[in-house]
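Note that one protein chain is taken out, while the other chains of the complex remain in position.
Moving on to subunit A:
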Amino acid sequence: MLKTAIRKNAKTYMMLIAMLAIWFLFSWMTDGSYLTPRNLSNLFRQTAITGILAMGMVFVIITGEIDLSVGSLMGLLGGVAAVMDVWLGMPLYVTIIVTLLCGFLLGLWNGFWVAFRHVPSFIVTLAGMLAFRGVLVGMSKGTTIAPVSSGLTQLGQSYLPVGIGYSVAVAVLALMVVSAVRGRKSRVEYGLPVPTVAKEVRKLTLFGVVILFATFLMNSYRGIPTPVLIMMTLIGVLTYVANKTTFGRRLYAIGGNIEAARLSGVNVERMKLFTYAMNGTLVAVAGLILTSRLGAASPSMGNMAELDAIAACVIGGTSMAGGVGTVIGTLVGALVMASLDNGMSMMDIATFWQYIVKGMILLLAVWMDVSSKKQA
């Protein structure tokens, strides 16, 4: 059981090991200042935006499509948030709702052309990439919109109080326990074999230790950063969507063989439309956090972010051919990218080197993945 579980997630584990190796390397090269709670907290905060973009992207890629517009879209939606907040002085909740709604609608726009007008997604979203950027520049008149209100700033810059951090961790654990108990009960009802209690307890304990240690780590700096909490919540929700819902199952089916999925009663067009809409909404979340973190919106905001997101998906084991990919893997991919950024910046490595190193790591990761598949 454990062996098969390890083999099944071999990719994710390998990426985790690679990430730890990168961490220790940087730690050694920075005399230990890399692996301090302060820096790890920063690292996770930096991961949040790319991570959320990548989690939307991974669903799009699983259906066999691509979205090149998310960088520009994130900029535009961040800009919308700034306009609402700074120029129009709207209350925070209105800003958030309108931004999310805009993200949803622009995602629908992309999805409509891909799913119902059968324009290749590469082209649809390339067009979006140009057009959304244009709208942003026009809307902001080419200026930086600042300063955003203190309310909006909280979203990307605040930390959870220590007590609340621990409570959240405990709540998550409780949820895990409840769902494990429920799962067992339902398996028994259908006369299916259940794993031993000891095994489940071990699994939950391991999970509990990891989650409590991570919370402890964050709390020993300033508490769990709000954007990290948002990202973690989305990971939970989206993992559930991918693995446990009919929606998720059908997305994988579409990516695996679109014709077979259609003949099995899957409404392929509607699924693709919703995937893009979901992606757009997630981009809006990322845009809100970005504007909040920068305290402003600039016309070049989010430039090339789509490439980081795609890289994170691919490093995390997502297949560009569709049908294969996980939310957790994507998170690890985003963490790897952020770890490299963070470490190299700490070491004062010139920006041009950073680009070269990131490019080569991307190539290396996919090559390793491809060659490991050939052996099997």
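What we mean here is this: a contact is a pair of C-beta atoms (placed from the backbone, for glycine too) under 8 Å apart; a residue touches a chain by one contact, two chains touch by 3 or more; residues count from 1.
As a convention for this text, contacts and distances are computed from a predicted model.
A chain of this complex does not appear here, and its UniProt-recorded name among "Ger(X)C family spore germination protein", "sulfate adenylyltransferase", "Xylose ABC transporter ATP-binding protein" or "Molybdopterin synthase sulfur carrier subunit" is "Xylose ABC transporter ATP-binding protein".
Only one residue from A:Val197, A:Ala260, A:Met347 or A:Leu363 touches the chain missing from this view: A:Ala260.
The residue touching the chain not shown here, chosen from A:Ser33, A:Thr143 or A:Ser186, is A:Ser186.
Mapped onto subunit A, contacts with the missing chain fall at residues 183, 186-187, 189-192, 240-241, 244-247, 249-250, 252-253, 256-257, 259-267, 323-324.
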